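Shown here: the complex without one of its protein chains, the others still in place.
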Amino acid sequence: MNFPKRLTKSSHTIAILPRYAETDQGKVVHHSVYPVWFEMGRTELLRANNVAYKDLEAAGIFFVITELHINYRRPARYDEELQLLTRCCGVTAAKIEHTYKLTRLSDGQVLAEGSSILACIDADRKVRRIPKFMQMSSQAKLESQETTNSEQ
Amino acid sequence: MNFPKRLTKSSHTIAILPRYAETDQGKVVHHSVYPVWFEMGRTELLRANNVAYKDLEAAGIFFVITELHINYRRPARYDEELQLLTRCCGVTAAKIEHTYKLTRLSDGQVLAEGSSILACIDADRKVRRIPKFMQMSSQAKLESQETTNSEQ
Amino acid sequence: MNFPKRLTKSSHTIAILPRYAETDQGKVVHHSVYPVWFEMGRTELLRANNVAYKDLEAAGIFFVITELHINYRRPARYDEELQLLTRCCGVTAAKIEHTYKLTRLSDGQVLAEGSSILACIDADRKVRRIPKFMQMSSQAKLESQETTNSEQ
Partner (left out) sequence: MNFPKRLTKSSHTIAILPRYAETDQGKVVHHSVYPVWFEMGRTELLRANNVAYKDLEAAGIFFVITELHINYRRPARYDEELQLLTRCCGVTAAKIEHTYKLTRLSDGQVLAEGSSILACIDADRKVRRIPKFMQMSSQAKLESQETTNSEQ
């Protein structure tokens, strides 16, 4: 598999349209769906960097979540357009950190924020170093900081 | 793995308590949950025959669903005790047929009925013969017919 | 709510990208996910007719599935682009029939086919007539038949 030399984009936004099956009888999206969306956000951030997660797995590189934190601020509702911003905010040899911001498209309200930590394992589930090319370039690090600052 | 010589029980009933996450905003269990329950019914019918499905997989024997039919009669609701009767009603070298009846415990009302056909594949997803010991014994076949008749 | 006078499109195709969370340890999409995709297909077929299902619910018009049939032919895999064709093939005062065809984009292989029957209920879950505007126009019926014929 031909992976890029470096990942250059540290954040990416995807559109999400909550499915009927994702709601619960409280008439909002069930809170267990957010980790699924966050995972989609990570997949598409990778793809924006020209890497398909399935190609990583084919190369014996698996990522597993070791920590997850979610703040639920406002409910997400069926068929209401959302945007999920996923940001990679730290990569070491051992772990990758992401943050997430879920926003309602119509009015920009933040519905949820979250963060996660991933570790890297091989096909036998042994912990392994995160591939060099997935370490953030200095440019991506800079961008990541700048975006963070400009939002404060 | 030590599998039994024959499967002797052709039907089995399990208790199901619908989870909050399984409901949708229509305030009933989402219809995509029933196939999950049916699969649990098959797993426990196997276990009642002293076979763990995970041991089959460990032995390179995988079952995949090729056909599924569900009649939804009445809604299932959150935290309302249900009973699922799973019956194996036919095994050939190529496929296994099951039927399902989902009942509300409180009043015996039938909420859903269904049927499925499974095929057997190996670890490379190639179709293979269903193991001999999973063919129904004449006794199980008889039982299966008798139960069916007595219900008519 | 302003609903159209008639639904004019009887079929619609959506793109589906299987999520990681939708796979199971057999390394394919779990069979319980297909009903979720079919539901998305119905929602988008409605939207192609300028009707949002959530507006129907807001108007006290709910649809529930009473029958579901799925033929699973080939496995769907993580992150492999699919197309789902949903066709409305019959509407009476009491029920709506749909058929589904799930195809792999890369080679056009049919992965699954299915059908479902919906009934219409009100906010108290009482069966009600399907709104007149959802009955297929003669044009849509004709189109539906023509497409069916041309595929044979």
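Letters A, B and C mark the chains in the order given here, with residues in each chain numbered from 1 onward.
The rule is short, and it goes like this: contacts are C-beta pairs under 8 Å (C-beta built on N, C-alpha and C of every residue); 3 or more make two chains touch, one makes a residue touch a chain.
Note that the coordinates shown come from a computational prediction; the quantities given were computed from them, not determined experimentally.
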item: Given C:Ala21, C:Ala48, C:Val64 or C:Ala119, the one touching the chain that is not displayed; value: C:Ala21
item: Where the missing chain touches chain B, by residue; value: 19-21, 35-36, 39-40, 43, 52-54, 78-79
item: Residues from chain A at the interface with the omitted partner, ascending; value: 25-26, 28, 31-33, 35-36, 39, 62, 64-73, 75, 125
item: Chain C, residues in touch with the chain not shown (by the definition above); value: 20-21, 23-28, 30, 32, 78
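In the analysis below, only the chains that are shown with their structure count from here on.
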item: Arrangement of touching chains [line / ring / star / complete / other]; value: complete
item: Geometric centre: closest chain by C-alpha means; value: C
item: Contacts with 2+ other chains: residues of chain A; value: 20-21, 78
